[in-house]
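Here is the structure we will look at, set down as structure tokens.
All protein chains but one are shown at their positions in the complex.
Chain IDs A and B follow the sequence of writing; residue 1 opens each chain.
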Amino acid sequence: MSYPAGLGIILATFLLAPVVGGLLTGLERKVIARLQGRVGPPLTQPFYDLVKLWHKRPQAANRIQIVYVYAHLFFMVTSLLAFLLGQDLLLILFIFSFATVALILGGLSVDSPYSRIGSQREIIQLVTYEPILVLLVIAYYQVTGSFMVSQARSLEQPLLFTLPLVLISFLPVFIIKVRKSPFDLATQLHEPHQELVKGIITEYSGPYLALIELASWYELVFLLALVSLFWATNWVGGLLLAAIFFFAVTVIDNITPRVTYSWMVKFVWKVGLGLAVVNVAWLYLWK
Amino acid sequence: MKRRTVIPFGPQHVVFPEPIQFRLILEEERVVDAIPALGYMHRGIEQLATVKDFTKTLYLAERICGICSVMHTLAYAQAIEELMGIEVPPRAKYLRTIWAELGRLQSHLLWMGLAADAIGYESLFMQTWRAREVVLEMIEFTEGSRIMTGSITIGGTKRDLHAESLEFLLHKLEHLEQALNDIYPVFSDDPLIKQRTVGVGLLSKADAIKLGAVGPTARGSGIAEDMRLLGYAAYGELDFQPVVETSCDSYGRMLVRVKECFQSIELIRKAIAKLPPGEVLVKVKGRPEGEVIMRIEQPRGELLYYLKAGGDKSLARWRIRTPTLSNLPPLVHMVKGARLADVPLITLSIDTCIACVER
Partner (left out) sequence: MAWVSSARKRSPWLLHYETGGCNGCAIEFVAALTPLYDLERFGMLNTGNPKHADILVVTGCVNARSGRVLRNLYEQMSEPKVVVAVGVCACTGGIFHDGYNLAPGADKVVPVDLYLPNCAARPEAIIDALLTAADLLAETRRRDQHAHQRAPDQQG
């Protein structure tokens, strides 16, 4: 990749990703409201929220918490950036997990029971979905023969045809990551959380919450980009796949209650991990 | 020993509009003990009743609880009527029954919504509250206001229903029944709801009797107990059977409430069909004297009033024992050993009404 192109991607990521992520979040809130028979907030609502939060008086329980928030945002942006630059998938997912870990450490650093229990649940979630991500990388390597994201573009047929089950098993991971029910165990961004006040983000306020919100937009874009990897040969297909995923998650969020974490671990490992393993094994035996 | 965390559950909490606090003592995510802390809503109603005029105490009774305000005025009016030997006109009795059942409907729908919210099922919450608005529309149309209606008074009712209102009621009941028919299967069959409620918050029949559970909590544990069977107001003439479930868990209590909604609709229909003509209010003269115990069935269970009056303008003593108070010991029993994730649901499954408890 040439330097100017790389620079362009970096700039676009910084500027465009939050816009896209914010609009998608607004769209999602609108769709959810419509599904519940409400009018719902305007599409640009997330931006108002962000600006408002940014201009509230900061309040932090301790300084280290602030460091973790910035780290969370930094790793989130980095993973998206690396992805769009076509870097090593293993490395990207590693950085991505780092972002989550930063948030968890921030939650654990304060002495609030809600935040602590929220963090513990986030750890359980991390443990739950991480094996699926690893399998995804393995499967990716098997098909493309490389860990580089850019490799997917030069395939003859989209990954979807060789890795359909892996994509399905990615669905619970996606739901966990965007904190939607049934797996919104640790926190919810736009609805009150019924068990833990706000869970892991209880103790953040004002600008720090705004940063977490911003990071969640980058995260959404990153996850959707990861989905579109399954149809990377053609950008229309990629977009379509991402859109289907996005709406599926929104609908699932609306028609399910929250489950307990033990059920989540069981379900995700049995079904999600099972499907991914079957897919990988099938590739291994056939090819 | 495992590390224990103490988590304050409430007093400010999104699931409950009312403040109640439990100090939950947790081991990992399991509750080993729950210590309820009350008193956030105490406002001295029993004391106020001893200085206010007994006719004005009626409005105080209405404001014990905003959800079952009709029930409280009904109980108070009946108690005073019994003390003073007033015979209420039959039409008023039927009207009281209709309004009491409307109150029960809105209370149960409210509860169903909050229960859905407690397990993180927001869209179901929205749907049930949408159906609840239909009931509120009926209440507003026939009683004049949404919450504090003041329609029941000592000696009868303040309003009468004319043919047009009855028509409206029947029409809206139809709507409501349709909405409930859509909601009912979700509560009874949705696999994830079952997964969250079946076997959660067990209260065996023996425990329910021993700890003094009342209302849907008792009926969910297989005890066919319903104060409406005493036949106050017009209930004696509308034959019905209490709804009983035997699964003894949150699921059972939930089903009891959902099914009671259908029962209430039936009761209102029957009452409208049988509504006798005539006056609705008799004149009240004199002052109450003596003692009386009045029991009625609230949406949450048995409400018990003890009134003592010495012929003065205000009462000498007014003791209010509300259903939630009786249901608190079973609740503490159920919460022990539960997972943290289930605590909001278990607490809700007895349908806590703190405003009633603390008066």
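By our rule, a contact is a pair of C-beta atoms (placed from the backbone, for glycine too) under 8 Å apart; a residue touches a chain by one contact, two chains touch by 3 or more.
Computed from a predicted model, the values in this text were never measured in an experiment.
**Q** According to the contact rule at the top, which chains on display are touched by the left-out chain?
**A** Listed by label, the shown chains it touches are A, B.
**Q** In the whole complex, not just what's shown, which of B:I7, B:C65 or B:V343 touches the removed chain?
**A** The one listed residue touching the chain not shown is B:C65.
**Q** Taking the full complex into account, find the residue in B:L110, B:I152, B:L173 or B:I223 that is in contact with the omitted chain.
**A** B:L110
**Q** Extract the touching residues of chain B with respect to the undisplayed chain.
**A** Looking at chain B, the ones touching the missing chain are residues 11-14, 17-19, 39-45, 47-48, 51, 59-60, 63-67, 69, 110, 113, 125-126, 129-130, 132-133, 136, 145-148, 353-355.
**Q** Quickly run down the residues of chain A that touch the omitted chain.
**A** On the side of chain A, residues 29, 33, 36-42, 45, 47-52, 55-59, 190-193, 197-198, 202-206, 209 touch the unshown chain.
Going forward, only the chains that are shown with their structure count from here on.
**Q** So the centre of each chain is just the mean of its C-alpha atoms; given that, what is the distance between chain A and chain B in Å?
**A** The separation of the two C-alpha centroids amounts to 43 Å.
**Q** Taking the touch rule as given, give the residues of chain A at its contact with chain B in the complex, in rising order.
**A** Spelled out, the residues of chain A in touch with chain B are 32, 35-38, 113-114, 116-117, 181-182, 184, 191-195, 197, 254-261, 263.
**Q** If we count contacts the way the header does, which residues on chain B are in touch with chain A in the complex?
**A** 5-8, 13-15, 29, 116-124, 126-127, 130, 190, 192-193, 195-196, 339-344
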